[in-house]
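Omission of a single protein chain aside, the complex is shown with its protein chains in their original locations.
Labels run A and B following the written order; every chain starts at residue 1.
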């Protein structure tokens, strides 16, 4: 049973081009030029109920536009969209009760109760979704404990830090226990510890509630944290859709070699990146033995590890390929590297 | 319905959270009123007279007009336009919670507070200057209240129309500024419209301050039904405009942010 079905989705915006140079502003005042920005181009995919999917891409890739179309906020220029069996732009009440849209940049509580404590906002949410009193208390307790915000919900929102505000906003976003959770850069501006806690929470929520989660981020390390499946967007096109393990298959056959020395690495090491007492290099599998034989002659080595290349490098390669030849990359194929 | 009552309740809580601001805003209405009182007193002390107004008539007129000026939701909350422009509207569209009714709720909540506090401030003032005030009879008071209620609704809708221009204009703030001053002049809160000397009968703004103030003064008795019909007609046109701007605006909405 599909939770989301998207077919050949397209969306464009018209943007003004400001004048350049000293008198650009004056020229711009009298004559306007516009250009078309293709936010989404022929995007197609399906997501089943209960899946947790990451959507990554650089800024301007179309991630937020996609989420806003799925939530019914924006109208697509062409293509079809079905979410939980509804057409989002009709914004039927039952559809709205089944979804939530959360952005790390701004929350519903910030708009409505900035000077009041979050509990006042939760009361409003309760009535918006028609949650019975006893059920509301149970859910609030569940979410507040999971996110550890008991001490914060009675403090005026404006007095909370960004991380604290994000958490109390998340409680507001999930109080109605939606079937579909759309998270737009949920960890933006948060420290590493808060981010990790948030990912743990999302995993738990997905497991316990069997809700479908879509998460956008331009931090590739977020996708390493959760979601087996990844969609990669670049300049409005879907470059990759599949298991994130499949991403690595299509890459050059490389391993990352890390060598730790007793003191600093010898200057004779060429082509290695030096970080303190560690030297790093990405080496083709076919050349691994040769490379290891060369460095093993040095008796100041205390440790050698061989790992898969970092996920960020994998994604960067995908983005770069997208710029060069604009192809959709299918993670099931293995590519040869010459 | 409960959700909108909760929003109104939150707005009342918010206003009482900053009591000093609330009191300061309400007492602020005394200052222009005092200015007009001293000005007209001095002007009339020289023996002159403006139009058909006695000094008491002018005082009574300004009392009502300024009370309405400080109570009617002329701008229907400026952050409405900002929410549309900045993408805050998105957070309403993804919920079964009407953006427009949300603002109706919080404005209603705010109005309840302001009207109460404004009256609490004006009543002692009125007692000090009672000798200048023309007290309305029961009928005039009820008619005035009726026109005030419709005027309130009209002010709300006109404010929505101005704010919904945010869907269509890059920056609606210029409109708001001009509209504000236009409302004050053409609505009659600066000077009674029958002294202005140019015809303003075809505009809806006189139903915001001028007509209700005149109703409280008992000066529209001969034409109540006609004015009532016109008032309701303007409110209906404004309602239609709000509906149209909203429906069309949603399709244009680009949801900035993210």
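Quick note on the criterion: a contact is a pair of C-beta atoms (placed from the backbone, for glycine too) under 8 Å apart; a residue touches a chain by one contact, two chains touch by 3 or more.
Please note the rule applied: contacts and distances are computed from a predicted model.
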item	value
Among "Glutamine transport ATP-binding protein GlnQ", "ABC transporter permease", "Anti-sigma F factor antagonist" or "MaoC family dehydratase", UniProt-listed name of the chain not shown	"ABC transporter permease"
Contact partner of the left-out chain, one of B:68, B:84 or B:190	B:190
Contact partner of the left-out chain, one of A:3, A:65, A:110 or A:217	A:110
Residue among B:124, B:137 or B:174 that touches the chain left out of view	B:174
Contact residue for the chain not shown (choose from B:12, B:50 or B:224)	B:50
Subunit B, residues in touch with the chain not shown (by the definition above)	18, 20-25, 27-28, 31-32, 34-35, 38-39, 41-43, 46, 48-51, 78-79, 82, 169-182, 184-185, 190-191, 195-197
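One rule holds in what follows: only the chains that are shown with their structure count from here on.
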item	value
Chain centre separation in whole Å, for subunit B relative to subunit A (CA means)	46
Sites on subunit B touched by subunit A in the complex	2-3, 5-7, 10, 13-14, 17-18, 83, 87-88, 90-97, 102, 251, 253-255, 257-258
Complex interface listing, subunit A residues touching subunit B	13, 63-64, 67-68, 71-75, 91, 93, 96-97, 99-101, 103, 105-108, 111-113, 115-116, 120-121, 123-124, 127-129, 184-185
